[in-house]
Each structure stands twice: as structure tokens, then as C-alpha cells.
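One protein chain omitted, others in place.
A, B and C label the chains in the order they appear, each numbered from 1.
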Amino acid sequence: MSAQKELNQQEPTSRVTTDTQPVQVLEADGSVCPNATVPDLSDEELLSMYEDTKLARRFDQRAISLQRQGRIATYAPMTGQEGAQVATSYALEQRDWLFPTYREHAAKYVHGVSLAALLKPLRGIREGYAVPDGVNVMPEYIPIATQIPQAMGMAWGNKLQGKVDHAVLCHFGDGATSEGDFHEGLNFAGVFDVPAVFVCNNNQWAISVPRERQTASETIAQKAQAYGIESVRVDGLDPLAVYQVTKAALSKAKNPAAGERRPTLIEAVQYRYGAHTTADDPSVYRDDDEAEEWKDKDPLDRLQKYLYKEGILDEEIDAELDERIETTIKNAITEAESVSEDPELMFEHVYEEMPDRLREQRDELAALREKYGDEAFEEVLE
Amino acid sequence: MSAQKELNQQEPTSRVTTDTQPVQVLEADGSVCPNATVPDLSDEELLSMYEDTKLARRFDQRAISLQRQGRIATYAPMTGQEGAQVATSYALEQRDWLFPTYREHAAKYVHGVSLAALLKPLRGIREGYAVPDGVNVMPEYIPIATQIPQAMGMAWGNKLQGKVDHAVLCHFGDGATSEGDFHEGLNFAGVFDVPAVFVCNNNQWAISVPRERQTASETIAQKAQAYGIESVRVDGLDPLAVYQVTKAALSKAKNPAAGERRPTLIEAVQYRYGAHTTADDPSVYRDDDEAEEWKDKDPLDRLQKYLYKEGILDEEIDAELDERIETTIKNAITEAESVSEDPELMFEHVYEEMPDRLREQRDELAALREKYGDEAFEEVLE
Amino acid sequence: MSSTAEPGTDTGAPIEKLNLVEAVCDGLYTEMSQHDDVVVLGEDVGKNGGVFRATAGLYEEFGEERVIDTPLAEAGIVGSAIGLALSGMRPVAEMQFMGFIYPAFDQLVSHAARLRSRSHGQYTVPMVVRAPYGGGIHAPEHHSESKEAFFVHEPGLKVVCPSTPYDAKGLLIAALRDPDPVIFLEPKLIYRAFKQEVPKGSYEVPLSEASVRREGSDISVYTWGAMTRPTLIAADNLADEYGVDVEVVDLRTLSPLDIETIVESFKKTGRAAVVHEAPKTAGLGAEISSTIQEEALLHQEAPIKRITGFDTPMPLHGVEDYYLPQAVRIQDGILETVEF
Partner (left out) sequence: MSSTAEPGTDTGAPIEKLNLVEAVCDGLYTEMSQHDDVVVLGEDVGKNGGVFRATAGLYEEFGEERVIDTPLAEAGIVGSAIGLALSGMRPVAEMQFMGFIYPAFDQLVSHAARLRSRSHGQYTVPMVVRAPYGGGIHAPEHHSESKEAFFVHEPGLKVVCPSTPYDAKGLLIAALRDPDPVIFLEPKLIYRAFKQEVPKGSYEVPLSEASVRREGSDISVYTWGAMTRPTLIAADNLADEYGVDVEVVDLRTLSPLDIETIVESFKKTGRAAVVHEAPKTAGLGAEISSTIQEEALLHQEAPIKRITGFDTPMPLHGVEDYYLPQAVRIQDGILETVEF
């Protein structure tokens, strides 16, 4: 669980708009944009947000290297996108629900999933997906866009049960907007006016396919027009702007003003600095330089500069944070590596009650392991 | 094939717009709207269009009564919508392709499918779907919206093969716009800029679900924004307006001006006067009166009044047309009722070459029919 | 085999005569009356009461927040039903015809079936997806699918298919109370074919228990849903005309299968046939005959016959009666097996 995360009940002030110009709060140098309102976050909250973003970046580096060492399987890096992830989750209240993809490690962490739980499935250990009660985070969604109608459905269910103060926040990428499930989910959201916020992390690429080949629409945000819901474009590398628009969207989802509709589509304009996953080599399909321009507006740097300017952060604190982060991550790795998966678990939780045939299959596998030893199963298959 | 259908090469003048106000050419009383341009159609063409619309209406009545008599199976009536069907197909050139749903009987007829061929599948006879070479009409699509990506693909294939003068026109209903296939097809159309025209016959109802519960967007036309393509709303009960916008869209598909994009979404605003199909009872879910308002703007009446005003039509000609239509339909019914389906045909055309197992199954059925007689198979199953 | 009250048993509850589709509707009504968390959603299920009237009267009784007309989008319906289930409700999603379930295939097989296992038991998807299935009513193309095998092949899903009004209500209630996602296939051919005494109020016919519809000693014939009736007709004819004593086993639940009942019956008779409307190749008949020979080969006296739809798309209605296994085909196939 994120350090010092606190509920923030303020009414946010950001505009909901479909302008193509993204909402921005901080300039690249950490100063406040002219006319922008800084969201009403306490110094502690700002510092905590910064720490979590920093942790996310460090986690990303460690995970990539764990993968290189063969200690975890394919990993989807988030560097460049952690700012948006942390900020959207800071906007959530504990009871709100999060529907993440394979890339929202930091979003999950901030909303209550431990780092060790993030690492476990990457080591093939399923219990990492079974978050504790009260942590309202779904397992990551790998089939693209499939979470969108489900997130809509959960928001709808909450509304039907009178729990409109439980909003649902659903992440997906720019590529996901091409799938039918995006369309059907958002259309339902409009028709049934559900308390949901749909966050498109437009990182400009769907593996090797650039945003402009994904769709001929000028912005992702304008797709909301098809569903009669509002949308907003935000600078996804500006954590305060992302926080602000998400907070506003969540607030509208729970408490729409007269004539306002609950759902919002947020297009968070950002960039995937690294590879799509550790199995991907972006140099094949894009220019390395492309990232540089975006890196000038880096979310972690921006937040750091702002906090220095505001006197909330200094080098000493920064060093302390680094140290704490290092320990936290190290402990998480140790924990994740201390467990291993029992093959028999695969027969559990297929149904609430195990059917006879499955029981037989489980026993059959047990007998074979007994007879031949586990080494016989660990032969390289190819 | 439609009487006297001729290619019309004129450059149409209608606006392509996403205004919510539908394009209109004729007033309900058959006079020309202020500021409207009447499409450049010869008197013969106008009369032929009228005749086909009239035939469509009469065919509809006859088909409904054939269904009541048990002579054909479930039928989807088109009364109120024939004007748009006839007009869109008049805008096509012979080489253009048509992707129809179960309701576009008149659109198919005008584009070259015989009335008998329309009736045959309704009698369970498959050859009705095998249109002659040169008649570019696909079999009707029943699974909603599935034709949309396919129509897009055919337009794309034509473009890739340099046949951009072969446009594709794809029909679907308002309900269809909620399906993922609509979204994926139109998004592809935008990205690959294909020579296709997508016609949404917004008849206000998807069986019992009214348009406003289908989607929260104000118009169907505005959904085109999501795909970076143009759209236009047209009065679907105004055949001349529908002709005009379709012609313009087809022309743009084949010959876009610099900066223009080929695909267009047309929302033809209309009304389903009758039941969804002969198996449906609309009185359960909608007010009978609702249709009356629409009927005041009836497409057949409007065209008739216009032609009378213009002196192209008089009572004598009108009566002649009625007579000819009656004969045409009667002959078609006779033809469709003169054939019956051979059960063995079901084994044909599953693959180009019949697999052994299928051949065995065919022989097995033949042997059983031989042994027990066809009566044994015609027992009522329930 | 089922140990619950069968029709005719005196449960003390008042009885009414219902056909199968009325029994489905009554099952929904009964559960919705007792459990606020049950909601019905789909295309035309509201005011219209469903194109087969399977939800007739529910909208009037429970209102538009519990009997919900959705936009025309099957992945949206099933996907949002998964979300509804995750939120603590018990959604019943209607697919208007089984032929239109495919747009929702991904949501069903990749998600509904797997959320329990992938979350290590933390999240569950208790929902029912109802779909009228099968041919014989002269419906248009794509309206007559019977592809139960697709869903049986996906672990995590249950598949149920009643053949009588009594079972339709009891199985539906059991499905609604089941903690796992259930595909509930309704034989629309016999929606209105006959009425049966159905108790008012709640009762369950347990899942995964086959029912022996007719006892016999010469051959076991396995079937379900709409094919149960022609199978029983064939069995009667065979008894009358040839003195062949057919045991008819109605599987009722297609996944997980009641293997015990299947194998027990076979051990008694030593011969078997499977009757289904779906194409033969890779249909459920293959699973049943394969299971039988695994479990009871030493009892087997003849090849297990598959009497099924042909390996073609469902033809237009003009000849569908030749496609579906009719009593005459069933009878002939059984005879061939008995005489082997």
C-alpha cells in the first residue's frame, strides 16, 4: 500500500473539455502554468506522490533487470507513464475500483497491491492476483480492451445497488480504443450513465503501431462524442494535471450536477519511453530520438522540480526516499522469490466445487510426480 | 433488375455535413425545399425510381400476406424505408458493391437481384442467394453489423487492386451501431481511407429498443468523429435527398478532392412503419400513433406528389405502373413457388471439394430417404 | 441420478401446467421475487418480454432497473454482466439466439470462465447466460445454432440444457444459485411443444445430474434438450416394432458431465448411441463415446453410434428437417447398433 495515501475530499476545479490542447498544470521546468490551478494537496500528499512515482521508476528498472537475469518472465515497463499511474490512483478513494492492464504496476501499488504481489505472477505464482479483501483491484487484463465492458458493468452494479460513491476507474491504451469492447463498453456507459472513469493511457504506440495508424480521429478524446459522454485530454506526463482531471471526473461520476452525466473518457497523452515489453525491441520500428522530446517533460523530474521550488523537497529528503525505496523493493523481491507454485494449485478454483474428472486428473498428476519425480516434468519441452 | 436504371455520372452538389438537421430536398407536399437543389435526374429516371419504390411497397404487402398464408417464412418488412433503399441503389453504378441486411429487399432489387431470387430464401431455397455474375450484391447479413468490416475489406481490396471506381455501399440499422463490428469496420475505413459508403438506416427502433436507449449520442452521424471520417444526416423519407447525399458520398469515395477522405457515414433518418418482422408485435412496446407523424412525410407519397407537380406522372401512367407491378410480382411469386430445395444440396458448397466424411453423410441420408421415404422426415419435430 | 423431487412428486407446493418457455419465465420470476440481486439484461427482454416471451411480465413486475433492455451488443451484455456479478449482483444475460453468442465468445471463454482461477478464488462470476438454441422452427439463417461443444471445451464454464418444463425451471434456479458462470441453453423447438406440471415457488434440479428418462436393457442412448423427444419416440417405436429395449439418458447438464450415470447405464446395456443436433465432428457425442470406451471398454459390444447433425452449416429452413436427427434416423441408428 502506498505510503501516507489519504482521502482527499476537495471539489476539484479542472475543466472537462474536448479541446485538443491537453490540460496542464506544471510546466516542464516545474513552474505552474499561467492560469492553472494547483490541486489542493497537502505537502505530505505531494511528497508521498513523489515518493511513489520515484519508487515506480526504480521498480521498473529492477523488474527489467530481474527479467534479464531470468528471475521473472516477460515484463511490461512503465517508465514515462508512472506519473499518470500514480496520479490517477491518488485521485481514487479506497473504496473505488481499479481495472488495470499489464502495464499499470504503479497504479495497482498505489491502490493497495503490495510490490511482492505484483512480482509473484511474473514468477508464475498465481496468489499475487488474489489481492486482500478491501483492496479493490482486479487482476491485470491482458486481452486488450476486455476490461472495459466489465468495468462498466461493475460501475453499473454499484449504481443499481445504490453505491454510487464507489466509482470505477478503468485503464487501457491507445491501441485498445480500436477494439469492439472499447466501443461497446463506452456506449453502455453512456446509456446507463454509470459512475465510471475511462482512462486511455495514450502512449503513442501499440507495440509497433503508432497512434496515427491506430485511428484516423485527431484525438482519442473526441471518440467520446460517439457515446454522448464527456471527455478530457490531459498532459499524461504532468502528474498534477492528471490528478486534477481524474479527481474531477471521479467527483462527477459520484455526484453529477444537474444535467451532467457520470462517465468520463480521459485521454492522458504520454509516451512509452522503453520497449513494449522485455520481449520487444523498439529500435526496429521507431526512432530512438523520438523519446527525447518527451523526456524533457518527464513526470518525475517535473514533480521533483516543483517540490524543490516549493521547498517541500530537498536533497536530504530525496536521498532518504531513495534509501527507503531501495529497501522496500529489495524486501518485495525477497518475499516474491521465497515462494513457489505448487502444480496442484492449478486444479483449485476452476469451479467452486471440484468436478470428479478434475479430481481424477489432479490425482493422476500427483501419482506421476510421485512415480517419476518432478525432474521428469522440468525437462525442456522443445 | 430495376426498370431503366441508368448510370448517372453527374457531380452531385449536396453538402456533406454533420449538422443534426437532416438534408432535405422535397417538402412533405412534394414541393422543393427552399435552397435545395433537385438532383439532376431525367424524367425517365425519376419515373423509374418512383415505379421501383411503388413496386417495393407492393412487394412488402404481398410478402407479408404470403407469410401469413404460410407460403414464406419470417419476413422483415420495409414499408416507410423503401424510399431510402431505392434511392441509395439508384446512386450506385452497376459495378459498385452492395452489402445488405435482411431488410434491404428493394435495395437489392434495384441493384439487380430478381424478385424471385428475393423470395426463394424465404421459402428455404438457397439458390436465391447465388446472384448472377455481374450483380454485385452480397447475400443478406443477419448477424447484426458483421457486414461492416467485410464491406470495408472489399472496398479496401478494390482500392489495393486499383479499382477505386468500384465503391462499396453497406447498409445497417441504428441498432447495429452499438456492435463492436461497426466500430472496428469504420475505424479501419478511416485508417485505410477506403472507397466505401456506410448507410445507417436509422428507423428509430431495434426491434423494441428505441434509438435513444441504443446510444446516448445525439445523432448517429456524429459517431463518424471517432473515425476521422465525414458523415451526413439525411431525411431518409426523402428519396431525392437520399439519392443526392449517397451520390455525393459515392463520388467522394471514388474521386476524393485533395485533402478529402473517401469513406462517409450516412445517417438516413427514417421510420419502420410496421413490425420488426412478421414474428414481431410492435403494439407491445410502442404507440401505434407514433408512426402517423412519419407517415405524413411518406417517401412514396412525396415522390408521387413531386412527379405530379412536375407533370412527369399522371393518373393514367400511375395506373399502368400498378398493373405492371402487379404482374411482375405475381410472376416472381409463381417462379419462386415453382422450385423446391433438394435436401442433398446442403452437402454441396461446404468446401470446394467434398470431404470423405461429408460424402458418407450425404449417402447415408440418401439411403435413409430411400428406405423410409421423405414423409418420415417431414413429421412435425416437436 | 437426481435425487430431487421429480414432476408428480408431492412437494406440497401448488402445481400449475406450464410449457417450457413459461417454466423458464416462472423460474426467473420466482428467483427475482426472492432475491433482489437477480437482474435480467439483454436485447428486447424488457417491455417486449423477450422475442420468445421468456421474460414476459418481468418488466412490469420488477421495473426497468431489474429487467433491462440493453443496446445491441453481445460482448457488451456479457462483459457488463461479468462486471455486475463482480459487483455482487446475479445477472441473467439473454442472448437472443445462440447464433448471436459469438460476439461475446471472448468475454465468456477468456474471462467469465477464468476470473475465479486467475484470481486464485478471490473473484467469482456467478451469472447465467441464457440462449435459445437449436433448429426446427423454420427460423432464418444463423438462428439455429447448437454449438454446446464450444462451451463444454472451456473449463470454468458450466453448460445446462433442459428438456422438460419441470427441469427448465428447476435447473434454471439451480443455475442462478450456482457460484459459477452457467450457459443455459433453451431448446426453442420445444418451448411450446407440451405442458407439464410445475410446482409454484422455488425448487432446484441439481446441476451435473443426468436423468434416465426411460429405462431399458439393450442400449443406452444419450441425448439432451430438444432431441430428447424424438429419441423417446424412437425408443417407443423400437420397443413396439422390434422389441428393442432402449434406455434414454437425458444429460441435462453438459458440463461438468455426469460421467457416473453415463457409464453406469452403459455397463448395464453394453451398447450406446448419442443423439445431438450439432455437427458430428468434434461434437459432444465424441466426448461421450470417448469417455465410455475409456471407462467401460470391456462392456462394449458394438461401436457407439453418433446420430447427429451433419458436418455442414445448418441449411435454410426448407430442408432443416433433413438436417436434424429425426425419430426415423435415430431409430435406424439404434437398430444398427443393436444389431451389430
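Keep this in mind: a residue touches a chain if its C-beta (ideal position, glycine included) is under 8 Å from a C-beta of that chain, and two chains touch if they have at least 3 such contacts.
None of the values given here were measured: they were computed from a predicted structure.
Asker: Which of the chains on display does the removed chain touch in the whole complex?
Answerer: Contacts of the omitted chain with visible chains: A, B, C.
Asker: Which residue from B:82, B:181 or B:267 sits in contact with the chain not drawn here?
Answerer: Within the whole complex, the residue contacting the unshown chain is B:181.
Asker: Taking the entire complex into account, which one of B:92, B:106, B:122 or B:191 touches the absent chain?
Answerer: B:191
Asker: Which residue from C:102, C:191 or C:322 sits in contact with the chain not drawn here?
Answerer: Going through C:102, C:191 or C:322 one by one, C:102 is the residue touching the chain not shown.
Asker: Give the residue, chosen from B:36, B:148, B:291 or B:333, that touches the chain omitted from the document.
Answerer: B:148
Asker: For subunit C, which positions touch the chain that isn't shown here?
Answerer: 75, 99, 102-103, 105-106, 109-110, 113-114, 117-118, 141-142, 147, 149-150, 152-156, 255, 257, 278-279, 281-287, 289-291, 293-295, 297, 300, 302-306, 310-313
Asker: Where does subunit A touch the missing chain, residue by residue?
Answerer: On the subunit A side, contact with the omitted chain comes from 73-74, 102, 121, 123-126, 142-144, 175-176, 178-181, 206-209, 213-215, 279-280, 284-285, 340-343, 345-347, 350, 355, 357-358, 361-362, 365, 368-369, 371-372, 376-379, 381-382.
Asker: Extract the touching residues of subunit B with respect to the undisplayed chain.
Answerer: 126-127, 129-131, 138-139, 143, 146, 148-158, 160-161, 180-181, 183-185, 187-188, 191, 345-346, 348-352, 355-358
As a working rule, only the chains that are shown with their structure count from here on.
Asker: Rounded to the nearest whole Å, what is the centre-to-centre distance of subunit A and subunit C, using the mean of the C-alpha atoms as each centre?
Answerer: Taking the mean C-alpha position of each chain, the two centres sit 40 Å apart.
Asker: Could you tell me the distance, in whole angstrom, between the mean C-alpha positions of subunit B and subunit C?
Answerer: 37
Asker: Could you list the positions in subunit C whose residues touch two or more of the other chains?
Answerer: In subunit C, the residues touching two or more other chains are 70-71, 73, 75-76, 103.
Asker: Out of subunit A, which residues touch more than one other chain, so two or more?
Answerer: 180-181, 183-184, 187, 191
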